[in-house]
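Removed: one protein chain of the complex. Kept in place: all other protein chains.
Letters are used for the chains, namely A, B and C, taken in the order the chains are written, and counting of residues starts over at 1 for each.
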Amino acid sequence: MEKSEGKYSTIHYQKYLELEKILNAQSLRSAQLGQPAHEEMLFIVVHQVYELWFKQIIHELESVIVFFDDKEVIESSLGAACARLDRVEQILKLLVEQIGVMETMTPLDFLDFRNYLFPASGFQSFQFRAIECLLGLPNEQRLTYHGKRYSSVFPKEQQEQLDQIYSRGTMLEVVEEWLERTPFLKLDDFDFLKMYKGAVQQMLRQEEQAIQATEYLSDKEKEMRMKMVGSTDSYFQAILDKKTHDQLRAEGKKRLSYKATLAALFINLYRDEPILHLPFRFMTCLIDVDNQLTTWRYRHAQMVLRMIGNKIGTGGSSGHEYLAKTAQQHQIYADFHNISTLLIPRSALPELPKSMKEQLNFHFNTI
Amino acid sequence: MEKSEGKYSTIHYQKYLELEKILNAQSLRSAQLGQPAHEEMLFIVVHQVYELWFKQIIHELESVIVFFDDKEVIESSLGAACARLDRVEQILKLLVEQIGVMETMTPLDFLDFRNYLFPASGFQSFQFRAIECLLGLPNEQRLTYHGKRYSSVFPKEQQEQLDQIYSRGTMLEVVEEWLERTPFLKLDDFDFLKMYKGAVQQMLRQEEQAIQATEYLSDKEKEMRMKMVGSTDSYFQAILDKKTHDQLRAEGKKRLSYKATLAALFINLYRDEPILHLPFRFMTCLIDVDNQLTTWRYRHAQMVLRMIGNKIGTGGSSGHEYLAKTAQQHQIYADFHNISTLLIPRSALPELPKSMKEQLNFHFNTI
Amino acid sequence: MEKSEGKYSTIHYQKYLELEKILNAQSLRSAQLGQPAHEEMLFIVVHQVYELWFKQIIHELESVIVFFDDKEVIESSLGAACARLDRVEQILKLLVEQIGVMETMTPLDFLDFRNYLFPASGFQSFQFRAIECLLGLPNEQRLTYHGKRYSSVFPKEQQEQLDQIYSRGTMLEVVEEWLERTPFLKLDDFDFLKMYKGAVQQMLRQEEQAIQATEYLSDKEKEMRMKMVGSTDSYFQAILDKKTHDQLRAEGKKRLSYKATLAALFINLYRDEPILHLPFRFMTCLIDVDNQLTTWRYRHAQMVLRMIGNKIGTGGSSGHEYLAKTAQQHQIYADFHNISTLLIPRSALPELPKSMKEQLNFHFNTI
Partner (left out) sequence: MEKSEGKYSTIHYQKYLELEKILNAQSLRSAQLGQPAHEEMLFIVVHQVYELWFKQIIHELESVIVFFDDKEVIESSLGAACARLDRVEQILKLLVEQIGVMETMTPLDFLDFRNYLFPASGFQSFQFRAIECLLGLPNEQRLTYHGKRYSSVFPKEQQEQLDQIYSRGTMLEVVEEWLERTPFLKLDDFDFLKMYKGAVQQMLRQEEQAIQATEYLSDKEKEMRMKMVGSTDSYFQAILDKKTHDQLRAEGKKRLSYKATLAALFINLYRDEPILHLPFRFMTCLIDVDNQLTTWRYRHAQMVLRMIGNKIGTGGSSGHEYLAKTAQQHQIYADFHNISTLLIPRSALPELPKSMKEQLNFHFNTI
């Protein structure tokens, strides 16, 4: 089909996609070691498809991290960053759906070839670990697995590659630095934190007055609602206190620096300002990716439970429990999720000073 | 549009669907009590759609339970039962997808009207509780909520309706009874349990021999694998022991009776026999519904976390945590899931006696 | 559960959602006129859910159209417009999925109650027509239905409501006006059309040179590829000619004005400029909504074919064919789709003049 092998040759679909390789990479262990098990093909194909998508996800994540290298021109790349994270989210959604295909294999079918796989295990997917690293899952937060470091199942070369991701800077780190560079928190006579704290206090006082003035509430109900306001108050004060924040961070309960957290809060509150639209969307994308990854972990755990019950996995792990725990513990952008706890209604939000508002708007806004 | 209001009148789409009622049931609290919040419409519609689907699910579940009333003709209804549970699963999938629509509302949007909702809460959905009851979630297994019985939020009449579901017989109960009636476990000279235990032992012995005979395994690896076989052995013995089973059941760790469990195991192992095809599919449907419900709980918890962070819910609950826990603890058909732990490969499965095999097949099998 | 019926009363879930109305609006015609058909409940619930979502879609579309009333501050609303159209797309996706639930009813099941429905038909959904009108489907483009105007099935009052949507201004119209107001097409010494035409010519000439210089191509292949370039050339020239455009528009083959089309092309080509990011995303949202609506029509037609074959629908229509045709012909934003035909590679795109580039960027871009 090829006219020439030269650089500018025309190309055939089959060659372009290297289907020789792709479609000749399914060797059933069951066929080699015993009776060919019809369902092993599905098992292989499902995992190969996973790995292809993982490669794509890595391609996207790496490219987004690179955007943040250049401290000056970030704004113009933010649109592309969102588009690429959107794509990662779409892919992860597909991977969640794909579990349904895997589940068309029944536990009994799996038993036909499960023994041949020992000790291969999804735990040995290098690319999946690379994705976790790129997103910024810190080693300290990882569940240990049979008491060993997660990367111990990989050859030394791959272990080093994973380490390099951290030394280069993860998504979480570059985003944190970018947030810390946000110029809006203190500008001229504008002090965001002070303004925000004032707004919170005012909102809580109004709420208390409303409770006291509501005739139909019984005294007991009033007391309960007042208590709720009170605990909201302490909550805000604790969270907005730099010392408390730094303490929580030292304990590994928070990841984002105090300054980056405030910037993220600012962006969340004033997202309607045109210049903040993209930054807000970008943070939303990060949360979406994190959520989707968590959903995948969860559905994966559910599938493993169904497939092998409480038996230990092919890699010698108590698969279901490990996976179910990672769904809870390997969440990476919890700090962004938690911002929602600090939001206050638009009606309680103080107007930005006019000088600032002008700066936040497009140059073209008067057209 | 109507020609007559009489019994045989023709009917218009709008009237048939009672759209007068349906489309005039969205009153924004925000509009009544303050500023109309654009997003409150979504909040209302999403929940109304949930409730419509809940009604449909109840309609299906009740009809399936009725099938089991008649002890004789169950087989001919099993196909319909599967079709209806399939539908319930499809609906639950849709409800999971629907969470994505809800998530197009941001936490900041929600704050615009959240205060007006107090103390209304999804916890007060009567129909959702009815679904849990119909499926067979036992009261003992339920999480308490602020220390109160789950049904305390309902008027007395509704509480009684929920109780009646239990006294009438839940899905889990009627299925258990049906399984216990399975005639295959002991028939003529066939003793399923004995045969199965023998097969398990043989399978484990073969596995041990294979390990010992494998040259490339180090002694340490052999020892580890032998230990794995050993623990599988103890596991099977414990599970198949009636005393142990009854003990676990008394402790609430198992729900299905010993006899029903064996029947379910038999059906799972010999699903390829034509007469067992539908019973197997039916059990699979139950698991699918359970899984889908669990997924919905999980995604719901994830959404609540995103929407209100760790703040307490509109009903005064710590919403996210409660919901996340129900995803783990309110699983209803765990006993069916766990059957997969007891499966043995088809190759290790003993042939059924010929006399039995004939009885299990269609009368028409020679055509 | 209610403490008071007053304005500030607390509220119960059941009352807030008006479940009295919602859950008592399912009267089976089969039960009234003959034997209750189990599946009729599904039929009713599915359509009621459709109508609830239609109400939500109308709520969103109307709110977006209102944004465009104010000619000055559009930019700050564009983010919200995108979010709302995104939601509409999500809802439409759900409606497509929902067809799968409907398909759990088999044709035989449907026959049990189909006769009772005459002549009610989905064709009589007022809200669906309102959505088509709001998006801007012109009456001329509509398929006739048994030779009658689509709105003839509605009472006069509703017919007038549909007409009012057009007189108020549809989405397509307000977007067209907004595009025509785009200030970028001619600015100082910048003439977009001239620049773009030049770029197209240059790109095509380069392509021709590359073909001629490619050694491995046979003469016949070169000729074929040259011909392809030629027809691309004529295509661009025809499309970019105002006269041709106006002619096509007069014939109903195009909807957008020449000026609005150029603006849309400009935005598509220079989408990477920060200020154009949101306008581009907004146009993408319109295409997504249109696509999703078309997919729904298509799947709906497929479902009807399955359910009633070639028999005429309950409304006396040849349902499948009518629906399948609307999937092709009722596409509303075809003009936006077609922009992709006019795109040229980023590498062929001329740089914007520096003075313009500065104006297109954020005021804050140097921080």
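A few remarks follow.
Keep in mind that, in the parts below, a contact is a pair of C-beta atoms (placed from the backbone, for glycine too) under 8 Å apart; a residue touches a chain by one contact, two chains touch by 3 or more.
Because the structure is predicted, anything quoted here is derived from the model rather than measured.
In the complete complex, the hidden chain is touched by one of A:12, A:149 or A:357, namely A:12. When the whole complex is considered, the residue among A:101, A:224 or A:238 that touches the unshown chain is A:101.
Within the complete assembly, B:214 is the residue of B:24, B:201 or B:214 that touches the hidden chain. Touching the missing chain, out of A:35, A:90 or A:347, is residue A:90.
One chain is missing from the display, and on chain B it is touched by residues 3-4, 6, 8-10, 72-73, 75-76, 79-80, 181, 183, 214-217, 271-275, 277-278, 359-367. Residues 1, 7-8, 10-19, 21-27, 29, 32-33, 38, 41-42, 44-45, 47-49, 51-53, 55-56, 59, 63, 83, 86-87, 90-91, 93-94, 97-98, 100-101, 104, 106, 116-127, 155, 315 are the ones on chain A that touch the missing chain. Those residues of chain C that touch the chain absent from the view are 35, 106-108, 111-112, 114-115, 207, 224, 228, 232, 268-269, 271, 284, 287, 291, 294-295, 298-299, 302, 305-312, 316, 337-347.
Operating definition for what follows: only the chains that are shown with their structure count from here on.
Between chain B and chain C the centroid-to-centroid distance comes to 38 Å (mean Cα coordinates, whole Å).
Separating the centre of chain A from that of chain C, both taken as means of CA atoms, is a distance of 31 Å.
Spacing of chain A relative to chain B, judged by their CA centroids, is 29 angstrom. Shown for chain C are the residues in touch with two or more other chains, namely 8, 10.
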